[in-house]
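Subset of chains shown; positions unchanged.
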Amino acid sequence: MRTEPTPEAIEENSLYRAMGLTDDEYRRVVERLGRRPNYVETGLFGVLWSEHCSYKSSRAYLKKFPTSGPQVLQGPGENAGVVDIGDGIGIAFKMESHNHPSAVEPYQGAATGVGGILRDVFTMGARPIAFLNSLRFGPLEDGHTRYLFANVVAGIGGYGNCVGIPTVGGEAVFDPAYTHNPLVNAMCVGMLPADAIATGAAKGVGNPVFVVGSRTGRDGIHGATFASTDNPKEKERSAVQVGDPFLGKLLMEACLELISTGAVVGIQDMGAAGLTSSSAEMASRAGGGVELYLDLVPCRESGMSPYEMMLSESQERMLVVMEKGQESLAFDILHKWDLQVEEIGKVTDDGRLRLLFHGDVVADVPVSLLVDEAPVYQRCVVDRYHQPGLDVSLPVPSSNWEAAWLELLAHPTIADKRWIYQQYDTSVRASTLVGPGSDAALVLVPGTQKAVAMATDGNGRYVYLNPRVGGAIAVAEAARNVVCSGARPLALTNCLNFGNPEKPAIMRQFADAVEGMGEASRALDVPVVSGNVSFYNETGGTDIFPTPVVGVVGVLDALNRATPSSFQGDGHEVVLVGVDERGLDGSLYWQLQAGKPAGDAPYFRIEEEVRVQKLVQAAIAAGYVLAAHDVSEGGLAVALAEMAVGRGVGVQAQLIAGSPAGAFFGEAQGRILLEVADGQLETLQALAAAKEVPCQRIGRTGGAMVSMTVGSTDAMNVAVARLASVYNATLPERMNEPIAP
Amino acid sequence: MKWAVIVFPGSNCDEDAANAIVRVTGDSAVLVWHQQTSLEGYDAIVLPGGFSYGDYLRSGAIARFAPIMTAVHEQAQRGVPILGICNGFQVLTEAGLLPGGLLRNADLHFHCKMVELEVLNNRTPFTSAYQLGEIIRVPIAHGEGRYHADEETLTGLKEGDAVAFQYVENPNGSAMGIAGIVNERGNVLGMMPHPERAVAEFMQSEDGARLFQSVHDYVLAKEVSHAH
Amino acid sequence: MKEYRAEVHVWLKPSVFDPQGNAVEKAVAGLGHTGIRGMRVGKSMEFTVEADSKEAASKMVETVCDRVLCNPVMETYRYVLTARDGE
């Protein structure tokens, strides 16, 4: 075995730097430890104090999120959050990013991202019931972007389809801001008995600690540290792994079976920083310690050093603490599933992470120093965010409205997403009530009359233009989509994808976006129960749009209130709920006109948003809403077209005079289109008046055309079939062109 | 009657199949672990969809060696109805219980969507509740469903009336648009589409229900005729 | 016992359409590499065989290929066997 540098050499030659520690951080370790850390110990601090594991730049801000409420069974801090949907059922869910690995190996990067989030959810003792994914890429004209996109989608499907969990929703946005830094965020939702949440605490002195699943190899050593750098060469070194969905599926079944025995004290998946983070975090949650005998770790390669074992990021492994005396359960169940299981240590009460190898103590450090005392940075923040869109001058808009309409419908961000989701198994488990293609997905809860609703949203352009408002919109829009499906939003998870936190302007984006998200989640009563931060999404000094992605989970209490997002038939009233605001700030229309995002974030008032969502919930509960769809990217014209193409039902809409462009394509928030049966208009209007929500009848469904008229002069009138063909053609056509790896 | 649904490591439509059977026929459906060696006492056997052994190497290639497969062969010999769905179909071809094989879809993409099938043979234990030539709607969800066989085999299938279901619009490049075939004796059916995902209104189609009903009726009729 | 290294290559039979080969050929052409044609994509397996002799090792490889690694309905294979420490 290669000899490792001595503690003295580590200090003298600043070797800790390559292991992820700054000079200050190293000094702090030495001071708190009262001695120089050895090589293994330095490695432990390097990964646990990395941005990825310690949230050192973001922790101070994340505290501002509301995280509690009567519906919350488990807030942030565990592997996933859990909400109560009644009937004794809890829903566990979390979202996670896999941006950097996906940029260098899109198929495996995306696949292992799905595998990781899956483990986070079943670790809670929850049976996974659905996946969602939120994707950002550059424009599809670029062959390399097509390669990334095609392989990310294939990788998500490759893992999710194999483990037999339906992928029921998500989003995909294409903008030059993401050309060099695609975003791949995966969300998993699971179901469990509300009183049987498994947690990741290593409790009970003397209890045995097991490593189960795959053997440990030399994969991805330093993945967590390298994820937190902007150097693409270094990102590459975060050695990509090959996902093993087959093993992932067996591990899921085995762990759920094991947890159901009641003999599991604590369980945690080994994600970033593998054995190091799982053992230290489990000990920290219990306020105790853990002792590991590394000779016992099943290794795939011979001659692995303690350092390598502790930092390996080999996939599909879990750390499990069992009740003493129940060891045989672990062996029986894991062997039945043909999986590796080994007892490698025990729980202690001395608050230390102690590692032994060949009888020697190779590391012995306080858990609290590793986990709880990780540095927290008040990174430098600019005082005020300079809103870049306010400087953009706009070309004179053309009044060829129909051309602009079709251009928006053909934009990959708006266009039909079947090319993506037909590659996902959306109906396995035979519980998908509403899969992709609607505002939110609905998954049945067996044995009840309920369904779980879920949607992801997050418009980076809005956040870039105005981080605070944009952050709030991300939350509002995801909740609004859940409301449109007929459900009641309960709580959210998120992935905060940002640029380099060492830049004061980026930290301002972050601070403001988090502030706005917190405000909206408080006002809408959707607390934050889990989440993830991904910084350093920059290449060559250019950062992505700040992109918080929000995943909202809700409950549909009565199945007959499931509400589609497309028009159901002819001769129905079409109503616009919410203010008739016509500003074009932040719209995709303006971006296409100006070549870059323009103006402020769209119009958004949180009080109005809350009232609109409450009204639509009440109207759906009353039973006279036939379809509901929110107005989002592309504005009212795109929303009407989307409602029309679903089942090929036309619509004639008439709006009062005033800014036709804004009426057609403005993206003011807090607006929902409803289709109501003939004769129900007055009832809805009365309800809206009582709840102080503007509500105007704008037209009727029927015919083969979608027409929109503003005042008496400006009009668009296009056949539903034409709109559909434009809307449906984009992704298949673009993706038919050759890819460039 | 009693159905067996085989569970291989990596099967993931086993419970869906069992639930569909119970829902449609009211029969009992037992999940049978791949390590078992006997299928005595079961009136019908289902090899469900999923990714047995990860579908590594070739889909179904490793599952065919599972201990339970010896029993599946025995029951096939005895004329027990055996239904392979998706991965189950792949296992049956790899095991030699059905001719041909299934390759990666011609466009290399996994496809999950509702498709239309034409019933080309309604004189099997699996299809008697359908009309000949009827168009039914059943979802597919597979990446390797392109049916392949040599010319001679294909001619044999055609002449032997062994093609039970044909895609109305071929989604994967299958030879002769084959979606499902039966063996010569008619008691082994393999199909790529998922009838267990088309047995309730919310699933957008209930056309799959009659497949399970057909098997149920067939087994009961046989029991009656034996009793006489 | 001696050690051999086996390298097995499994290809779709020439009569079987190989969409992967097609896709890769398209991607290669798309990048401007003309002059590359007839792309076929197959699988390779590399493993160590322990056997008394090269003949015994060959036999093992063939058995494993025929039983597991290759499906003769649509595939063919060939293999190379080399002694680990020179025979």
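Chains: A, B and C, in written order; residue numbering restarts at 1 for each.
Here is the rule we go by: contacts are C-beta pairs under 8 Å (C-beta built on N, C-alpha and C of every residue); 3 or more make two chains touch, one makes a residue touch a chain.
Computed from a predicted model, the values in this text were never measured in an experiment.
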Number of copies of each distinct protein chain, complete complex: A x1, B x1, C x2
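Note that only the chains that are shown with their structure count from here on.
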Centre-of-Cα separation between subunit C and subunit A, whole angstrom: 41
Gap in Å, rounded to a whole number, between the CA centres of subunit B and subunit A: 37
Geometric centre distance via CA averages, subunit C-subunit B, whole Å: 31
Shared interface positions of subunit A, touching two or more other chains: none
Junction residues of subunit C - those touching two or more other chains: none
Contact footprint of subunit C on subunit A as seen in their complex: 143, 737-741
List of subunit C residues in touch with subunit B within their complex: 12, 15-17, 19-20, 23, 43, 68-69, 71, 73-74
Residues of subunit B defined as touching subunit A within the complex: 9-10, 12-13, 15-16, 19-20, 49-51, 53-56, 109-113, 139, 141, 143, 194, 196-197, 202-203
